[in-house]
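As you look at this complex, bear in mind that one protein chain is not there, while each of the others sits in place.
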Amino acid sequence: MDLVAIEELSVRYGRRLVLDRVSLSVPEGSVYVLLGRNGAGKSSLVRCLLGEQRPGSGRVRLLDGDVWSGRAALLREVGVVPEEPDAPPSMNARQLARFCSGLYPSWDGAGFAARLERFGVPPGLPFGQLSKGQKGQVTLSLALAGSPRLLILDDPTLGLDPVARRAVFDELIVDLADRGTTVFLTSHDLAGVEGIADRVGILRGGRLLVDEEMDTLKQRFRRLRLPTGDGEGLEALEPVSVTTRGWGSEVVVAGWDESFARDDVEVAAMTLEEIFLSLVGQEGAR
Amino acid sequence: MKSFAAVLRRELAERWLLVLAAALLSLIPLAVPFLPLGISQAPDARAGTAIALAVIVSYVLALVLGSTVLARDLSERRLGFYFSRPLPGWAIWAGKMAAAALLAFGSGVLVLLPAMLLGDRPDPSGSWGWGFGREAGSGLGLALWAMTVLALLLAANAFSTMVRSRSAWLLLDLLAGTVLLGLVGVATGNLLSARALGALAMAQIGLLLAVVFSFAAASAVQVTRARTDPRRGHRLLSLTLWALLGLTALAFGGYGQWVLAVSPEDLVEIGEVIPAPAGDWIAVGGSTGASRGRLEPTFLMDTSSGRSVRIGSQSSVWGGLAFSRDGRHAVWTQMAGRGVLPVTIHRLELGRPGAEPVATPVGFSEDLPHSLVLSPDGRRLACISGQRIIAQELTNGRLLLAAPVLPGETWEQNRLRFLDSRTLRFYATRLQGRAVSEIRVLDFDLDTGRTSREIRMPGRQAIWGISADGQRVLLVSLKGMGPTEIAIADLRSGEPLAGIPAEGAVNGTSFLPDGRVMLVRRSSPARGGRGRIELRLLDDRGAELKRFDLPGHRVRLGGQPAPGLLAVMTTGDPSEKTWRSDLLDLESGALHPIGEGLFPEGWPSLAPGSIGTQLFLQKKGGLVRIDPSGRQRVILHPES
Partner (left out) sequence: MLLLSYTHVSRSLRIDPADPRPIWRQIEENVRHLVASGALAYGAPVPSVRDLARDLQVNPATVSKAYQRLTDTGVLTVKRGEGTYVSDSPPDFSPRERGKRLLQGAVRYASLAVTLGADRDETRGTLEDAWSNLAGGAEEQTEEEREEWTSSPSKS
């Protein structure tokens, strides 16, 4: 079953089209990573997904229910880590846990305490006095303690230092291993998500450029280095970008085919980050 | 409910310091009697300080919490804490609002508590009393206070949301707010100037409730439908708010219009009826029901066609309404502003179908005019205003006469009458102390503005009746408990024509239109009995023509619906609850019953067959016209 099913979702702010007929789905047990630069529409999509925002058109279903009308009931089985770690500044982790424990049917208080301890977050310190990393860790711990079927994380590592980032992903992976939680994740941290993503979506200017299995995505992208003037047969490989250098040209292709291999062409595989940059980075520096 | 409780608890917990602060503040009133303040020695200084402090604390908190509790969270995108959790939108809204309301009102109550526990009560007559009024200690006061806190809270929330969203909708908000305030202002003004104070009070309570509801509903819609989107939130808030407030303003305006658009049919009680001397028009006043604002409107009404024109809303109009003798013109006073004064004289041509009331150039700003009379041609108005007799041309406002009423009166009964369109006659009864009394009649020539004639009649007597032509008066001697003496005086000669021995107390006397005199006596009751009513008909010189005995012990005389038949209403019921009405044949003395409890609206000096003589008020409140054939037609049928 798809825990997230988005069909033809469009969102408009005034005349600006923020999401343009986006469709994607996240089957149970999988990890979906949605990538995109700031303003690509990620947060709007997440807000629609959480039932905080009404889609301009299209359908958004969460755990097989209509999220706009059934938000509160559906969210009982959804853990959410918002973009900005938000909780009332005066509440400490213990109080937050007490508040949340009544809201989720299967609250795992022991797990929450254990996680905080692993993170090294003092449970009695008010949320407002925690470091940014600690805030994120508390938010994640809260989200996981509800024993969710689905985790929705909106850029959970934004602004975190590498150690904190690592700790967040560690915790996520452990939960994936233990409970097989389905994850919908938006991120800037391409290195961090490279390993855990089953499926990748790339948003640019409100359109979903890519929505496919991580493996096939990486299979079809290659960076080629060709001598000048030797572009024969390149069209079939769906070139994404061509950079002319002194020695020839560098071409990123999205439809790599092994049969194209030639002596004078240097073929390099690409990381998710490189693929993302080649697709999204061409709009120029932000 | 669980979600609501969770949000409420959390919101309260976050601001528990406020409660502490309120508890500390509550100690201030206790200290007031020991402080060197001017007010501190007053008996209710403690209660007064407590109330003032409590009200201020609650209002300030309502404003502060109202503008932050939701609006700031929304604009700073902190509502996600709730919205990313399984909490329904309504619970988030209601929890936050309830927490803010509880904190604002609760802090106020807390501030009040110690003083109240010590038995302090505000004393309306005490030093602080002026500030609070009677409601201060009552449940109504408490309800009003809570309501105001709620209104402030919700309004602060709405305005804060609008301002914080920084969207172009703010312009719409300003525009809509201005338009609606204007609408309500105009509607209020209309009700005020129509003296519909009952309606206004009701409408304003309704308005307050509707405004609170609108603000609450708009905010709830915003939170449950726009959720964490501040711009959409502002849009939904504004749309809902202005739609609801617009409906409220329309309802308010509509209610005002509806209240003011009363017709005589809306009267639940007929107060008074003034018939025109001729024709079918009457002036009728009364009151509308509670649902219609308890107005006291007055109408000019054509009893034959049913057409009516509203001419005012105050009983003060009774001193200020006059028909011309031919019944073709009517003038009346109408308030020109918000207050009772100034008034403008309005007129209506009754004889012209479809004519509308028009304001005349004549107005009074210092004293209400009374005793209005209209010249036979309907062009000149005379009245008494302040201590002056004023006569003015209605068409252009030209002042024809401004003569002082007689100086030095301690008691007076003044009447005016146009003898013709040029001559105004002023009848004054002067009493001064016990000894001096005189009756004076002055004629003014309005073309020259001079007094053309002056008649003085000394003696302790008063004018009880004036003949139809204005030339003869019925004088009643005022000698305390002794036998009443009645005299008929001719003003052309200034001499008494005849003295009428009355043999006991006279209950009333009146000229009939033809010059004869009607006299009512109630004979002294025999032991255990109730006395009798005796009606005497005298000729124009006082000689007795007829004498009738009427049943019962009390009588009310009407006019003559048909010449020679006088309407009389009598009762023999000791409790005076049941009355019978008859037509008295002035020739034969025969009584022709017309019904039970029909109260004649006319009086004996009216021209026979004129509208006033044929109008009767039914016991259950209806106004009927009885024509000479005895046929009854309902003119107005109030449903009380």
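We call the chains A and B, going by the order they appear; numbering starts again at 1 in every chain.
To be clear about the criterion, contacts are C-beta pairs under 8 Å (C-beta built on N, C-alpha and C of every residue); 3 or more make two chains touch, one makes a residue touch a chain.
Since the structure is predicted, the reported quantities are computational estimates derived from the model, not experimental observations.
**Q** Based on the whole assembly, the unshown chain contacts which displayed chains?
**A** Per the contact definition above, the missing chain touches A.
**Q** Of A:V31, A:V78 or A:L142, which sits in contact with the chain we cannot see?
**A** A:V31
**Q** Looking beyond the chains shown, say which of A:A114, A:A236 or A:A269 touches the absent one.
**A** For the chain that is not drawn, the touching residue is A:A269.
**Q** From the list A:M214, A:L237, A:V252 or A:L279, which touches the chain that is not on show?
**A** A:M214
**Q** Can you say which of A:D66, A:D161 or A:D178 touches the chain missing from this structure?
**A** The missing chain is touched by A:D178.
**Q** Would you write out the residues of subunit A that touch the absent chain, in ascending order?
**A** So the residues of subunit A touching the unseen chain are 29-31, 166, 169-170, 173-174, 176-178, 180, 191-192, 194-198, 214-215, 218-219, 221-222, 268-274.
In the analysis below, only the chains that are shown with their structure count from here on.
**Q** Under the definition above, what is the set of subunit A residues touching subunit B in their complex?
**A** Per the stated touch rule, the residues are 13, 47, 50-54, 71-76, 78, 80, 82, 84, 86-88, 90-91, 95, 99-100, 102-104.
**Q** With touch defined as at the start, can you tell me which subunit B residues reach subunit A in the complex?
**A** 2-3, 6, 10, 13-14, 77-78, 80-81, 83-89, 91, 225-229, 231-232
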